[in-house]
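A single protein chain has been removed from this complex, and every other one stays in its place.
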Amino acid sequence: MSSRVADAGVEAPAAHPSPSRLVPWFAALAAYAVPIWFVLAPMALFLGYSFFSVDKGNIVFTPTVANYVRFFTDPVFLPIFWRTCLLCLAVAVLCVLFAFPVAYFLTTLRGRRRYVLLVLLLVPLLMSYVIKIYAVRSILGGNGMLNRALLATGLIDKPSMLFVFNLNAVLLTLTVLLIPFAVLPIFLSLERIPKALRHASADLGASNAQTFWRVTVPLSLPGTLSAMSFVFVLAIGDFLTPQMVGGQSGFTFGRIIYSQFGTAFNWPFGAALSVILAAVVIIAIRLGGRVESSRGRIQ
Amino acid sequence: MNEAGVLLKLRSVSKSYGATAILHDIDLDVRDGEFITILGPSGSGKTTILRLIGGFTKPSGGEILLDGRDIAAMPINQRPFNTVFQDYALFPHLTVEGNVGYGLAVRGTPRAEIAKRVADALELVQLGPLGKRFPAQLSGGQRQRVALARAIICRPRLILLDEPLAALDVELRRHMQSFLKSIQTEIRTTFLFVTHDQEEAIAMADRICVMNGGRIQQIGSPHEVYYRPSCEFVAKFFGENNLIPGTLGPTDGKTRSIDTAAGRVICAVDGQPDMAAAPEGSPAFAVCRPEAVTIGDDAAGENRFPVSIGQVAFAGASTMATATALDDPGLSLKARMPSRPGGASLRPGDTVTFVVPASTCRLVPA
Partner (left out) sequence: MRLADRIAPALLVLMTLFVFILLYGPLMVPIVSSFFTVSHGAVDWSQPTTSAYVALAANEGVLNALWTTLVVGSGAVVCSVVLGTGIALYYTSPNAKGRGFLQFIIFLPFLMPPIITGLALLIFFRQVEFERSLVTIIIGHTVFVLALVYRTILTRLQSLSGSLVEASYDLGASRWQTFRLVLLPNLSSAMVGAAVLAFALSFDETMITLLVTGTQSTLPVRLWAMMRLGFTPDINALVALVLLFTTALCLIAVRFLMPKSAVAGSDED
């Protein structure tokens, strides 16, 4: 294995000709084996499954587009799909609204302080996702911290049900969970703006606000958009959060897919729904990366 | 209190970062309409002067006076100055037109007027057809012109140029030098140009301010700083020079003698009251340019140095002879003469006389 690695990694100088012409092929085979067998093959199979059907608990391996037809014609799935997209878009917008000022604040700090704060913002990324959902739920619940705080301040006189086991709760939880994902790309794009550009703007007579809106915001747009697409993709693929805090009314697309592999036991239909999810994700990623390539870049 | 013709005055301006002093006690007048160059090696504080005037940093001490008023606390965006940045600092998300019109747009100028003035400015810098391009699509020289157009469009009273030609290759740099100079003549705006390139400074400036170690060494016309240096640093900074150490002798007001190991040398002191007044016996250098040296016994001139030729170097248009003074083997002298198709008549080892007229010889304090 190890000598294979060495063969693959470094260019053989002319003085050390390859012992055999087979070596590159062997190296390629070794490098490709696992990704193809455990990533590409399952994904391809998955795509194939979406064209099968199920009959009395057995999968029928005859190609059909019935699953897709069902998705687009059934009165249940399409509305939930759109609602989920809208929900995740709202999460993305909220995350950016919170993350932008934080990222901007980070760029105003210098040296060590900046990176310590950045690390503190990113630490929650590696914290257990399940635990974070649980923690937020303990705040949102009917008897949770938020309700008790609101009661204590006298803003409401009985526990509010606005954010208990419904889509609002999903929205709030996902936002809190995903803010750090939005901070990083925005911070990176803000950090890449040369200070000279802001100086040049002020030099040409712009006020701080004008510099912010005319220089900083447009130049951070690629980062902001990739932050949005990042958050959107993470939110739309999540089925744990809606399940934990969404209750009966907080039904999302991810939950429907998951249920096809559990209670509903219709794998081909679940696969078809997942293919649609994948399509949405690909579109979101594309949109997020678009601006970067079409506009002038900072050298 | 404002003297006629002076736009900006720096009075005992200093700048330090913590314990590190970058600028000491800078006094500088920028005259209305002139092309002034701040010249110095890297770390001499030249860019700091520009940044202080532009408002990008605040002075630690002293005053920067515009129309007699101290502008040290004036925000960048209210100063009637515009800057051409070293790396141009063009806004990558705006087109050439967007960049050039930026200063007008932030002042709320009507669109029609912006369009007209942008077109005029682009015409002036000969970039007329490139208005719709983005900076990333331009060459170095074109970006340079956009930066210039962007700086002049608001009709500032002073344009600050921070080594704007440093990133260009030699040929383009020569071209841009004369281009910048012609633009400056055309729009009659004061240019303050920072560079580390002596030839560039001499080629463009009306006046040169030579900096070293955070202090001004000399301010004068290119001709003055070249032929009449005020100190050893300036004497050595512009190309080849001969410096002959000695002690000052008596003066008649127009010339002064200096006693060196190679004999007594007579130097002109007109226009140099400091050197004329310095006490006798104080150490100094006699300074003369290699091109002021003529070779041969029959040449006319007060100062004559018998020398032994060491090296003869052909450098295209001219040929440089390096020689050792017979009276002082520690003293090396250089003479530059026009090259001849047949080759130099001098050979290493030849014994000849270097002749320097007193009028081309100057004194600087040691």
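Letters A and B mark the chains as written, and numbering starts fresh at 1 in each.
Definition applied: a contact is a pair of C-beta atoms (placed from the backbone, for glycine too) under 8 Å apart; a residue touches a chain by one contact, two chains touch by 3 or more.
Just so it is clear, the model here is predicted, and its values are computed rather than measured.
J.: Using the definition of touch stated at the top, determine which of A:L89, A:L150, A:L188 or A:A278 touches the missing chain.
T.: A:A278
J.: Which of these touches the unseen chain: A:Y32, A:F72, A:W213 or A:F265?
T.: A:Y32
J.: Considering the whole complex, which of A:L40, A:V65, A:M161 or A:I283 touches the chain not shown?
T.: Answer from the full complex: A:L40 touches the omitted chain.
J.: Determine and list the chain A residues touching the chain excluded from the picture.
T.: 1-13, 15-16, 24, 27-28, 30-32, 34-36, 38-43, 45-46, 49, 98-99, 101-102, 104-106, 108, 110-113, 115, 117, 119-124, 126-136, 138-139, 143, 145, 176, 179-180, 195, 208-209, 233-234, 236-240, 244, 254, 257-258, 261, 267, 270-271, 274, 277-278, 281, 285
FYI, only the chains that are shown with their structure count from here on.
J.: Which whole number of Å gives the spacing of the CA centres of chain A and chain B?
T.: Here chain A and chain B have centroids separated by 57 Å.
J.: Flag every residue of chain B that touches chain A in the complex, lowest number first.
T.: On the chain B side, the touching residues are 54-56, 75-79, 81-83, 85-87, 89-93, 102-103, 105-107, 134-137, 150-151, 154.
J.: Mind listing the chain A positions that touch chain B in their complex?
T.: 194, 196-197, 199-207, 210, 214-215, 218-219, 221, 295-299
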